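Below are the structure tokens for one structure; questions will follow.
The complex appears here minus one protein chain, its other protein chains still in place.
Presenting subunit A:
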């Protein structure tokens, strides 16, 4: 199958796009109202609005109240209290309550928790259900083949705990407050502030009270500035402030671009007779074909009195068929004969989705810069074959806090910039078990990219990883960004998905309604397109609008225009319930992708700079507007050949519900 076009084909595409753009130029619907696209100083509606911001000072500001952010805060306070030093630590979190936007499986490896609170068992932590049985299957349409879990294989779970991460994060929040951390939920950090010397000064929270068309409402209030000596960014996968920092400080020049997956999850109340607390099931194979990196998890949770099962799928966003619909694949998965009875006798009580990192070791950027550092899934420490990232996020946060504390309290060192750079963090993380762990599994994910697909990946894990545990001298590359693998719709077959039966499988809109989120109808959409004409010109024309399918909230819809002259993109902002982020730039820089799907590089020297420059799709994130969180999406640039083409980069999103 041809995976890239000839130059002449591409030039023809390019010409047709330019033609298309010309004919659409007078007809483009105004989707975007954000002030970075339509600046406020030129907008007459903002003329008399007072844009001054109230500012406050702290020692450390942490963006994001998830496992990483809260662990960092706790560790800082533990260090400060041990040395009897005063330290003002503030955590800003976009969810209205801590844990409100937390979504995960989750199967926790307690290693980092043991370091943070050695006596966590006595502290009433909501970590009680140990894994009692651990199964791994390869699914076919009608059967499931058990795959033996030899000790040392990444997906093995002995000694781990099944938790509800939202409850765990809430508990971490309580511990943090008990130690004196100031936590501010409901405040999204929307802008990074800089000193004159270019170092990070702190953050500003979002403005509230803006109408759908971008004009100020009566309730308009400017966000607030929080200044700090060091700002730690723990925004989770694909944080939008982190993205702006990558560009600002060039943090990604020596690593591969991050690759992503989307995780969709449901919580079910099942028949107590079928409930086996502590049972863990992971599968690969059906319903995904061998070239789509996808798998499922199913955990029988044990904490509460209700017999709950958490299950979901993770789909790598480097899938090739634009007709793939991760939500439908998830619904289909539930109909497999091995588990369908569980759902037929059960009741679905929650739904959510979230982006996750799949880049692992090769995609870790530089972590510190003048004025701050990145922790957790923002830079990305998820162990992909294990599908665990909480322990690494927490460990990275603890090491970062040690570095930050040293930097702040070191009287002797003078800093060249006003914002302090916690440089020792890089050394600490490299010496840590997180680094060793990620390095040992670095080749498992890229091993799926050969023509053997899934089977190649499984073979690699079972043989090379099992024997060498990552000591092989080469590092496989991911081969570029996810979007580069998407094929035009014309080359792919549409997938027929079965209709929902509302007992086991459900439709998208009722799932979104279950997330329990809601947006004011008079708010700007939390997505911003850099160029409103691109969706029709490119995404719909070439790829049949894959965003209609990959969004797990039904945000994007291509609707018929009122006058019947074609389609237009409609963003259903009401569905943007607590969305987070997936960046799925839809443009491909096809001819520049190297013909081989893998490139072998020197050990420890990812030579993906070559790939990085070729695809060169930079995407910038814009801060959110409006009271309820959400990050916005921005179009990315891609250069191919000589001409830059602006293309749509889709929103980052995830749906949350208290987990």
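Annotations for the structure displayed:
Note that contacts are C-beta pairs under 8 Å (C-beta built on N, C-alpha and C of every residue); 3 or more make two chains touch, one makes a residue touch a chain; residues count from 1.
One rule holds for everything that comes next: contacts and distances are computed from a predicted model.
From the set "Electron transfer flavoprotein subunit beta", "Cardiotrophin-1 isoform X6", "DNA primase large subunit C-terminal domain-containing protein" or "dolichyl-diphosphooligosaccharide--protein glycotransferase", the protein name that UniProt assigns to the chain left out of the figure is "Electron transfer flavoprotein subunit beta". Remark: the omitted chain is touched by one listed residue; of A:81, A:140 or A:219 this is A:219.
Although one chain is not drawn, the whole complex shows that of A:46, A:184, A:323 or A:558 it is A:184 that touches it. Listed residues A:232, A:514, A:553 or A:569: the one in touch with the omitted chain is A:514. Considering the complete assembly, subunit A touches the hidden chain via residues 54, 56, 92, 96-97, 100, 166-167, 170, 184, 186-187, 205, 208-209, 218-219, 221, 223-224, 226, 304-306, 349, 513-514, 516-518, 627, 658.
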